[in-house]
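All protein chains of the complex are present and in place, except for one that has been dropped.
Entry: chain A
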């Protein structure tokens, strides 16, 4: 018997596409900064310029002055830790919930409305409740992060667990494989791409959650959200924008890290455009 039938599918050249994906965003960034300068020089009178200081002013004041940079990086670190802890807890709870839902339809039917509710209730509305129940400390901030990042993990993981074809499951039925085997050898690997999609979304949400929580739960080491609030009160435009930019970068990095992790874990086999 020969192996002559068919050859490995060749990869299509990607170089031009890839350079575009770098050039276009950079061009957009430059245009954006240009627009920023225009707004702050032409639209705002000098007395109101603190509302939107010019980019280089923010750069010098917030990022190139070591003392000021440190004043931002400390809280940023705190916010990152809170976001990561909350995300880790949400990941465990989310995966366990999705697995339970995938194993028994009645669990899914019972819990899904609450998962949706979790997504729909404005987090600000239950903040007083959290404060009332567990106080103004670290734990409350983490809880906000968990609540805000849980839903995408549950739904994406559940979708992934249920994405296996009936015929794939029959391979396991032929061997009378038990639920655990089907879960670990079929459903869970199949769910990994979707799980990482969920994690990526949730990572961004977690950063948002930790910043929002800062505004309300002020006990303990301050996070970047508290710093933003402080500079806002002080009308310190340069530092305010510096803090906002760092917070945004944190969200971007979180998104990017999980994209990278996803590619690391499933990139060797997952082809979104296949099928």
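The definition used in the following text is that contacts are C-beta pairs under 8 Å (C-beta built on N, C-alpha and C of every residue); 3 or more make two chains touch, one makes a residue touch a chain; residues count from 1.
Assume contacts and distances are computed from a predicted model.
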Which of "Formate hydrogenlyase", "Uroporphyrin-III C/tetrapyrrole methyltransferase", "Pyruvate dehydrogenase E1 component beta subunit" or "ABC transporter ATP-binding protein" matches, in UniProt, the chain that is not displayed: "ABC transporter ATP-binding protein"
Residue of A:47, A:165 or A:233 touching the missing chain in the full complex: A:165
Residue, one of A:55, A:77 or A:189, that touches the chain absent here: A:189
Identified contact with the non-displayed chain, of A:177, A:245 or A:261: A:177
Footprint left on chain A by the chain that the document does not show: 1-3, 5-9, 165, 167-168, 170-175, 177, 181, 185-186, 189-190, 192, 266, 268-271, 274
